[in-house]
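Input: one structure, supplied below.
Removed: one protein chain of the complex. Kept in place: all other protein chains.
Right after this comes subunit A.
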Amino acid sequence: MSEKVLVIGSGPIIIGQAAEFDYSGTQGCLALKEEGYEVVLVNNNPATIMTDPEIADSVYCEPLTIESIETIIQQEKPDSLLAGLGGQTALNLAVELQGAGILDKYDMKVLGTSIDSIQKGEDREQFRQVMNDTDQPVVESQVITTLDAARSFAAHIGFPVISRPAYTLGGRGGGVAYNEDDLEILMKDGLKASPISQVILEKSIAGFKEIEYEVMRDKDGICISVCNMENIDPVGVHTGDSIVTAPSQTLTDKEYQMLRTSALTIVDSLEVIGGCNVQFALDPNSRQYYVIEVNPRVSRSSALASKATGYPIAKMAAKLALGYRLDELMNPLTGYTYASFEPTLDYVVVKFPRWPFDKFKDANRTLGTKMKATGEVMAIERTLEAAFQKAIDSLDQTLPTFAAINDAWEHIEAPTDARFFAILDLLRQGTSMEKIFDATGIDPFFLHTFSRMIDWEKRLAGDTSVVTVKQAKLYGVSDTKLAEVTGIPVEEWASFRATHDITPSYKIVDTCAGEFEAETNYVYSTYAGVTEIEPLKAEKKALIIGAGPIRIGQGVEFDYSAVKAIESLQKQGYTTVMINNNPETVSTDYETADRLYFEPLKLENILDIAAFEQVDIVFTSFGGQTALNVTESIENHGYKVAGVPASVIEKLEDREAFYDLLQSIDVPHIPGEMCHSAQEARQAADSYQYPLLCRPSYVIGGQGMVVIHSKGELEAALEETEAKHYPLVMDQFITGEEIEVELVSNGEEVFIPGLMAHIEEAGVHSGDSMAVFPAEVDEGISGQIEKYAEKIATHVNYKGIMNIQFLVSGEEVFVLEVNPRSSRTVPIVSKTAAVPLIDWAVQAMIDETMTFPAAKPHIPYIAVKFPVFSSHTLAELDHKLGANMMSTGEGMYLGKTKEQALAKVFEHLPYPDDPASFDEEKDEDFDTWLTSKSATVYHNEAETEEAKRKRIEALKAGITIFSNKATYQAYKDSMEHRNKERIALVQPVKDGVKV
C-alpha cells in the first residue's frame, strides 16, 4: 500500500494569501502523486485547481481547524503531514497539531521542514536566537505584550517604530508608529491580531533597500539560491505591495554574494527542507544589512521566483520533503542540469501589485507594513523600461492620473498605490530626480529608468519616424502608449507596425541564460533580439486567453476555468497556447499549456502572438471579463473565436439588446432601461419607484453598482459616474430570492446540473452572498427557471458555458443578467455535482456532435459557498453587504443537509446567546462589549452612519460582523446543526457522453 500524505491547503483567498498557494499546492500535490504517494487534501477553497479531485486522491473542503483535521486524520489514517505548501494557515495548523499532540497520537511524520524549524523561523524570540547564534544582524527590537512595555521601548530607541504582530498573515494588525498616539492604536490592533497576543516592535530602517532571496535546502544541507529580488520601494512598504525586480538591479556582486551567503547560512541553520524565503534590508550607503524576516515555506515570493526563473520551487520542495537531494533531481526545464544548478536570468522581471482601490474609493490607500494588494502581475523583458511598461499594461485597470502637481506629491510623501504613476507624472512635468529621490528613497538607478520612459514619450510626441518607433519598441512603448502620446489611434499603430514590419521577437525562459540547450515552452516577447522559436507544429492549435491579476470580482476561479479548458482541449487533440501575466497561478505554470506566453493581455500582445502562432481558434470565455472583452476585436482580425460570435455576446451583455432579446422570447426581466446620459437617468428614475438599482457598463464585480433610494442619492451617484461608464442600467429594485444557473449548451440543448440559491436577498452582490447548491427550489419555480435558461441559450444558438442570474419574487421569475462566459461559481458547481462543466463546454464549442447526459447528476450532499472578506487589511471600509462586491475569496463546505453545511461555515463562532456575540437589535452597551476580550461576533444591519461606524470599529477589533438579516439568521439557525461530519468530494464523471 502506498504511503498516504495529508496536505493542508491555504483556504480562501484573502489579501496576503492568494492564488500563489493554488499554484504551489497543485505543483506539490502532483509531485507527491508522481512519486506514488496517496494524497489527502484539506482545503476549503473550492475555486482552485488544487481542490480539483484530479489533483489529490481525496479532497476535503472542510474547516481548517485542528478539530476538523483530527477527524479527517481519524477517517483517512495518513502516514504523514505536508504543511509547507499551504501558506501561513497550514504552517500555523501544523504547529497547533503538534502542540495538541495530534501528530504523535496518530503517529504521523512531518514531511519537509520540521515543526521545530518552523517555530524557529516564525517565533520572534527563537528567530532572534538563531540570528544571534549565526552572527546575522537583526534590527533592534523587542517582543511586547503590553502597551506600557511598548511605550518604554519606543522611548528607548526612538520613533518611528514598526509593529509586527506574531503569527499573522500579510502583516495583519501591523504598521508604523511615528508618535505615542500611533503606538497606542497599533498596540491595541496588534495584540488582538496576534493569536498569541504578541507584537514585535522594532527600530525603523526606512530607506534601506529591501532584498529577498528564495533558497532551497535538502535534507543533507545542500543549499542553493533560486533567485534574488529587489523591491523598488525601500523598506517600509510590505513586499507584497512593492514593485519588485528580479534579479536585484542595484547590488554589486559583493553585496549580492554577502546577502546570498547570509540567506544560505540562515536556511541551513534552521534546517529547512524545501523552500525558504529570506528578506533583508540593506543600507544604500554601506555594507550594513539586517535580516528582516524568514518564511520557512513556499510563499508568494517563491511563486514569483518560480515564474521569474522557470525553476519550479514548490514541485522541488515537495520532492525534497520526500527525501530527495538537490543533486539527484533533474531541472525539468533543461533536462540536462540538476536542481542544484542555480538559475541565472538573461532578461529582467518586474512584478507589479494589483490593488483593490479602484473598487474601494473609501479605503485608506497608504501603503505600509500591512499588505493591501489582492494580486499581482509579472512582466519579462530585456530592458527594464520595457518590463515596466509590460507590467503596467498587464494591470488591466484605469491608471491613476493627477490633476495637479500637489495631487501627485500626496501619493509620494506617504506612499500609496499611485506612487509609481505619480513619480512618472512628476518626471513628465519636469520635477528633478533628486527631489523625488529625497522624498521616496527610491534608488536613482530606478528613477533614471522611469525618466527614460518619459523621455521616450516626449520624443515620440514629435518624432514618429520608423527608426524612432522601432527603437521605442525596445523600451516597451506599446501601441496604446503610442496612441496616447501621439493622438493617433491605436489601430493605426498596429497597421503602421505591419507596414514597416515592426513585430516582436519571442525568446524563451530556460533557467540557464542559454548556456545549455533547453526544450522549454515558456516564452516572452521582446524587441531586443531575434525570435528563437518556431510556431508550434500542430494540426489544431488553440489560443486560450487568461484572466490576468487577481482582483475583487475576478479571482482564482477564472484560472481554474482556463486550466480546465486547456486540459480539455489537449484531450481533444488540440495544441494549446496560453497567454497570461499572473505569476501566482496554475495557468502560468509552463507545464500547463503546450506553450505559455507570459504577456500582457492587451490586444496588441494577443494579436501578435495569434499571428506568430497562426492559431486556428481563440478561447475568450475562460478568462473572465478580461478575456471576454477582447472577443470582438479578435474576431475582427479574422480569427475564429470559439463558441458564439461577438455579436451574440453583445446581445447578451448589452442591456438594451438583451432586454429586447428577452422580450422577443417571452422571458421576463426586471423593469428597467438603459440611460445614455445623466439626463436620461433622471428621466428614467422619474418613471419608476425608488429604490432603483443603478449599474454602470463595462465593469467587473459590480463595481459602481448602487441601490438608490432617493433623488438625492441619484444625483450623488451620477456625480461619481465617469463618461465611459455610460450607458447606465436603471432597474427597478425588486427584492426576492436570487437563483443562479451554470449551464453548458451545444446550441440545441442545455445541461443544467442544478440551481444555486443565495442566502441573502437579491441586491447583495452574488460574489458576496452565501449560496446553496443544489438548492431546494419549488418545482414550479425551478421548472420555469430551467425553461427560461434553455430558451435564452437555444435562442442565440449558444455554444459553451453560461451563467444566468434570476430573481424570484413570490411566484414570479425574472432574469437579472447573463454572463456568456465561465463564471465565479463554475468550480463549485463542477466539483459538487462531479460534472466536468468546462470540459463539456469546450467540447460543445469545438464538436458539433457533442451531447449531454439526459439525467441530472446525483449529488450526495449539499454545498454551501460563503464569501471571505479581507477586513483584516481593509478594516476602515464598511463591509455592509450590498451591490458592490467586496469579498476577496470564497470557501465551501459540504453537509448532508443545507443546515449541516451552513453550520460548518459558522462553527468557529460562539453561540448567538453567548456574551461574545453582540446583537445590535437586542444587546446594549456596544462600547463596553467591544473592549471585552471575548468579543467575537457583531450583528448590525442598519444603514445609518452610526451603524457604519460601529461595524468599522468592530472590524478593526478583528470581530466577525453580520450586516445582513439573512446571513445572521443562517448563523443563528445553524447552531443546532453543528456536526463533525467530514466529507470528501466525490470523483467526477470522467467523460462527456457522446452519442
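The rule is short, and it goes like this: a contact is a pair of C-beta atoms (placed from the backbone, for glycine too) under 8 Å apart; a residue touches a chain by one contact, two chains touch by 3 or more; residues count from 1.
In this section, contacts and distances are computed from a predicted model.
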| item | value |
| --- | --- |
| Which of "Carbamoyl phosphate synthase small chain", "Planctomycete cytochrome C", "Carbon-phosphorus lyase" or "Branched-chain amino acid ABC transporter permease" matches, in UniProt, the chain that is not displayed | "Carbamoyl phosphate synthase small chain" |
| Residue of A:346, A:876 or A:943 in touch with the missing chain, whole complex considered | A:346 |
| Contact residue for the chain not shown (choose from A:2, A:179, A:252 or A:987) | A:252 |
| Touching residue (missing chain; options A:106, A:496 or A:516) | A:516 |
| Listed residues A:97, A:130, A:305 or A:384, member touching the removed chain | A:384 |
| Contacts of subunit A with the absent chain, listed as residue ranges | 220-222, 224-225, 247-254, 256-258, 260-261, 264, 284-286, 325-327, 336-338, 340-348, 382-384, 443-445, 448, 507, 512-517, 528-530, 532 |
